[in-house]
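Please read the structure below before turning to the comments.
With one protein chain withheld, the remaining protein chains of the complex are depicted in position.
Labels for the chains are A and B, by order of writing; each one numbers its residues from 1.
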Amino acid sequence: MALRLDEIVARFGGEIVGAGDTVISRIGTLEGAEPGDLAFLANPRYRHQLATTRAAAVIMAPPVADGPAAAILTPQPYLYYARVAQWLNPVPVPAPGVHPSAVVEGDVAPSASIGPNVWVGPGSTIGGQVVIAANCSIGEGVEIGAGTRLASNVAIYSGSRLGERCLVHSGAVIGADGFGFAREADGAWVKIPQVGRVLIGNDVEIGAGTTIDRGALGDTMIGDGVKLDNQIQVGHNVRIGAHTAMAGCVGIAGSAVIGARCTVGGGAVILGHLNIADDVNVSAGTLVTKSIAGAGTYSGAVPFLEHGDWLKNFSRLRHLDAMADKIRALEQRLAALEKN
Amino acid sequence: MALRLDEIVARFGGEIVGAGDTVISRIGTLEGAEPGDLAFLANPRYRHQLATTRAAAVIMAPPVADGPAAAILTPQPYLYYARVAQWLNPVPVPAPGVHPSAVVEGDVAPSASIGPNVWVGPGSTIGGQVVIAANCSIGEGVEIGAGTRLASNVAIYSGSRLGERCLVHSGAVIGADGFGFAREADGAWVKIPQVGRVLIGNDVEIGAGTTIDRGALGDTMIGDGVKLDNQIQVGHNVRIGAHTAMAGCVGIAGSAVIGARCTVGGGAVILGHLNIADDVNVSAGTLVTKSIAGAGTYSGAVPFLEHGDWLKNFSRLRHLDAMADKIRALEQRLAALEKN
Partner (left out) sequence: MALRLDEIVARFGGEIVGAGDTVISRIGTLEGAEPGDLAFLANPRYRHQLATTRAAAVIMAPPVADGPAAAILTPQPYLYYARVAQWLNPVPVPAPGVHPSAVVEGDVAPSASIGPNVWVGPGSTIGGQVVIAANCSIGEGVEIGAGTRLASNVAIYSGSRLGERCLVHSGAVIGADGFGFAREADGAWVKIPQVGRVLIGNDVEIGAGTTIDRGALGDTMIGDGVKLDNQIQVGHNVRIGAHTAMAGCVGIAGSAVIGARCTVGGGAVILGHLNIADDVNVSAGTLVTKSIAGAGTYSGAVPFLEHGDWLKNFSRLRHLDAMADKIRALEQRLAALEKN
């Protein structure tokens, strides 16, 4: 695929500086671009790389800088880069049809593509242009909307519903039982049947190894446009609002309700039965132990130190209360002295 | 399925308030119940919902409250709900037999059900009423006890043993090599062969994406009735006592020995070669760095704050030792002043 700058601008807007007939065929970073590449400057700290980049053209915010032979000026170069990159790298569409090794007991649209050794359970409905790659297992009564793509080795339990244009990565598990048990007097656990479903909206991306449990009573719900990175755990009856994005290794305990347009940093944990407002940002490594009522950024990770400094400082954490007591005592004694 | 309250009480005990011939067909929450549902009041903070619930009847502890048309009184409503819910939602039993696409080289009981594209390795023994769903891989010489169920896409390595009535969720991996290496002078690692097994008791539940490594020498052992949530990592030679339950994303390093009836909160990490007593509760997000000799609750997570407050307060952690020194110096100077 090869595109001229003026073709790109005709489609996505922006202003060309230099030759509109410059042809590019690939996206590259400022530093790694080769001649013929289109690079982008999204983070001002890389501005100095404009002077030395070999890119044929650069997407950047005004004002234009010396260096590249050509440029596309736009107020949002990263978003612009995303769109051009999508145009240059169309998602490959496998031939429609069911591979002879697949076991299909449900209803598959003729335009869908079902890969080798896939199982589709009875009562399932697979929409148009859906792609299900090798070794996926789709339980009974699952609905998968048009244009959704499952990478290989995905497991979807019975009754789950996925919207349109979703992307689910390998090793993801959707609809396993939530973790619910009552306890007998002797400590043994009695399983609570998990009879709810997982309902996933449109344009959702689910990362490799991410697990989303079905509801206990009622459903687990993932809103439109939600993006979940790898190895995220979503407990039963969680609700996640539209366009919320979570980085890898996040854990969400059961019945947490998370707002729209939130971001959650890697390794954060959100406890159960909490409410998180819209537009909340949780920093990486934070344990959220109570509800958050207002938009904003919330953090709770500790700094790291060279090991010896860590030993010296962090062992004091066991004695913070005593330190506070000592300060109070000092204040009282000092006040007594000052009085005299 | 539909049950009368007097049928339920005949089976599970408790006292009926209202009409014993009330028919229910589903369990619901107090808030979400529809007419014909049986709800339950397990957490006193939802008591006010009794006044408005549409449930036909409510399981609750005495005393009975106004609101619902009928009730079952029991001292442990959550446990009671679990049992009724199990009765109302029997686990579906697939037809016995081996799917023609499965590759079975081991010994499968006639009453077992082996799904599409499953592999069962030579020398394996699959017990009666076992269910193995699509795309599972069972290595050589594996033993799976009667009534155990594997969801789709589970991987079990050679030599593992699972007891009876276990439930293993998709993406779980049982019996992979433990992480054991010796180091050469130049930093290169030499693998320690992992020749132990994984031995799992009866009535164990293993969550989606949970991994349990085989022993290095000797075996990794999971006791009867243990419940492991999703994405838990259990290192080689770990032993977990009966009826211990762990929430999602917990990590247990090699050779940790964990007692019976413990609970471990989400995202907690237990380091290796530790001993944890029976009846220990570890809070979510806690890093357990040394053995715990007595029952009780142990915690180690930090609070989260609005980001600005976090910056101001948590940066002090690098200087706690200096703060303690300053307090000591103040105490000495103050004592000197007081002496004069």
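Just so it is clear, a contact is a pair of C-beta atoms (placed from the backbone, for glycine too) under 8 Å apart; a residue touches a chain by one contact, two chains touch by 3 or more.
On a predicted model such as this, the values are computed, not experimentally measured, just so you know.
Touch with the chain omitted from the figure is made, among A:18, A:96 or A:266, by A:266.
In the full complex, subunit B makes contact with the omitted chain through residues 101, 103, 117, 119, 135-137, 139, 153, 155, 157, 171, 173, 176-177, 179, 181-184, 186-193, 195, 209, 211, 213, 217-218, 231, 233, 235, 249, 251, 253, 269, 271, 282-283, 286-289, 296-303, 305, 309, 312-314, 316-317, 319-320, 323, 326-327, 330, 333-334, 337. Although one chain is not displayed, its contacts with subunit A can still be listed: residues 27-29, 32, 76, 78-79, 81-83, 85-86, 88-89, 99, 101, 115-117, 133-135, 151-153, 167, 169-171, 205, 207-209, 225, 227, 229-231, 242-243, 245, 247-249, 260-261, 266-267, 284-285, 301-307, 310-311, 314-315, 317-321, 323-324, 327, 330-331, 334, 337-338.
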